[in-house]
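Complex shown without one protein chain; remaining protein chains in place.
This part shows chain A:
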Amino acid sequence: MADAARKVEAPAGGDLVLEGVTSGYGAVSVVKGVSLRVAPGEIVALLGKNGMGKTTLLKTILGMTPLSGGAIAVDGASVAGLSPAKLVALGVGYAPQELALFQDLSIRDNLRLALSSDKRLPEALERVFGHFPFLADRLSQHAGTLSGGEQKMLILARALMLKPRLLLIDEISEGLQPSVVDRIATALAHERAASGASMLIVEQNLDFALRVADRWAVLKLGEIDDEGGVDETARSRALAHLGV
């Protein structure tokens, strides 16, 4: 990634701090005492195999899975217990992994749903068309008729509509061909460069994660197993934990 894209002149991103976050479903804890920080303007990749608690952690941050222990703060203020609607109002965007589009709605309506009103719609659409120009000509097309890669780009575009200060992205590169992964990586880099957004990216694609992120952490059985900066040792260390 170009240095220009990595550097943020005046970071406007959110500051996410997780301290001893524990959460799960019923009596079962899936995430166990996770502490992690995503500093303003920073991109952190959360790596791990399936079933390690990555998605659950994102949903816990977003208030969709109940927090059973620890603390979650954005810009120093606790957001534990806040509804997703309130978090979105704080500028937290979310690009989910599964069943993440309204298949029977048009591309335009899928994008509209990211905003609370249509007042900023033209401006927001222009922004995401800059990242993914194909969307501009196909606004009335049903989302379900897009290819897998196009759907992933639409999911990301919808999350970017909000001009988020903090973006939570769940396995956006999963199953995509390299050219689409490139476009998504470029879009994330440009968005961060333009708006200073902070991002927490859940990934299994190590190449993509290390390309876009500043730091990485590996989640194993709900706990942070290792973490570090993106440097020459990152790949081998992460690979050792991921076992791929």
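The rule is short, and it goes like this: contacts are C-beta pairs under 8 Å (C-beta built on N, C-alpha and C of every residue); 3 or more make two chains touch, one makes a residue touch a chain; residues count from 1.
In the analysis below, contacts and distances are computed from a predicted model.
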Can you pick, from "Branched-chain amino acid ABC transporter permease", "Sulfate adenylyltransferase subunit 2", "Phosphonate C-P lyase system protein PhnG" or "TonB-denpendent receptor", the UniProt name of the chain not shown?
-> "Branched-chain amino acid ABC transporter permease"
Residue of A:34, A:79, A:114 or A:128 touching the missing chain in the full complex = A:114
Looking at A:105, A:139, A:194 or A:210, which makes contact with the chain not pictured?
-> A:105
Go through chain A and note every residue touching the omitted chain.
-> 59, 62, 64, 83-85, 87-89, 94, 96, 99-105, 109, 112-114, 116-118, 158, 162
